[in-house]
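Have a look at this one before I ask anything.
All protein chains of the complex are present and in place, except for one that has been dropped.
Take a look at chain A:
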């Protein structure tokens, strides 16, 4: 089998090159699933067939709608900060001017809540900025980096140090890899260079891969002693619902990467399996651990809704050799939650929802809403991966959604572009939105639509997740009163011309409109 992930290299190939990921598309979910050609791309990933990916095989190319207008978004440098910057006994050094570290107070909020959710000591995060200035751009900044690495070592006594590259240090050609090697020799702890400059990938999710790559390459135990009851869950900051869900299978959960200690990361290679709440997030790490250390990854969609959770539990039971007990567990869980879910379906009758989250997470989220009888005929994903790193067809989450829960008429790929959101909402006129990432909810708020900010990403997981979401939605829908007040009194920052456009992608299809002069 060809290796999909090359751990010999310090840098990661971007998602758009590796997977053919796109950030701008409009159509139905079934069309996107078909155009993605997951299976054929998957063969390319696994090396089992001819396959194709990205530019190499025009038959597989996903067409993108290139818009001339963009609004601010996140970058993969940010993602690295909220991944390896959230390891309590390791330190991240951001080799950059101070502005690249301006999001730390926000990350600190998430980190502290995450520590609390996992029962760990709640403390501020510690990320070091090398704080570069204009003269460093001219004369280079390697000595400042060395100095910050030593500062980090003396101040915090970390078990490993990560270094993240920024736009400016990448452009001036800072050699963080050589410095990392040199300092690793001096300090005798792993020093891990991460090539995550903001301009590098068109989507921030490449930052997940970069973080995971560094952890698997330089922290994970290279001589693993297998722990048969340990399962890796590649996660973010979510509440620990997985322990309960996996208890009947006798599994202990090892969450990666946020809030995990160095030792918890190191034992990732010792686990019996790797799973995740979101393949967009977890696929790279799961595949790397599978290839390098033979840790099998769960070959299923994701644990959302009945169909997704059933399949997911079965796949884990298969790896663990516990197929004999799983059907009984699934049946008893269905019986347990169904009455409550039916009650919620009654209460939520006639309600329309809209999901705008990261890619495969949205697929799971829509499943949960449809289990609750909520109509979903519009959704945004912030990017789309036509295939995941594993290439396993069972992980095709979009197809799983369409096959089990039906099509979504308006399924849009748009990277938190608020100006498009108005038209997208107008097409389907939902009663609420479910949202992750910032930038979009404020617009929904001003057009009368309340937002459920899904801050605890594990909230919808499993059978109980369906109930949790249903109950929370009833509370969210009450806020419509507030949003209608706003709608009556607050103006949007867009021209009437733009707000009157029926197609939020019109400028990609007809760029000549811009040549007509202002209004």
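Keep this in mind: contacts are C-beta pairs under 8 Å (C-beta built on N, C-alpha and C of every residue); 3 or more make two chains touch, one makes a residue touch a chain; residues count from 1.
Quick note on the criterion: contacts and distances are computed from a predicted model.
In the listed set "(2Fe-2S)-binding protein", "KipI family sensor histidine kinase inhibitor", "Carbohydrate ABC transporter membrane protein 1 (CUT1 family)" or "Hydrogenase", the entry agreeing with the UniProt name of the missing subunit chain is "Hydrogenase".
Touch with the chain that is not drawn comes from one residue among A:102, A:325, A:338 or A:478, which is A:102. Which of A:419, A:432 or A:505 touches the hidden chain is settled by the complete complex: it is A:419.
Between the chain not shown and the residues A:151, A:182 or A:240, the one that touches is A:151.
By the touch rule set out above, chain A reaches the unshown chain at residues 67-78, 96-106, 108-109, 123-124, 126-134, 136-137, 144, 147-148, 151-152, 155, 166-168, 171-172, 197-200, 202, 204, 416, 418-419, 438-440, 442-443, 491-498, 507, 513-514, 518-519.
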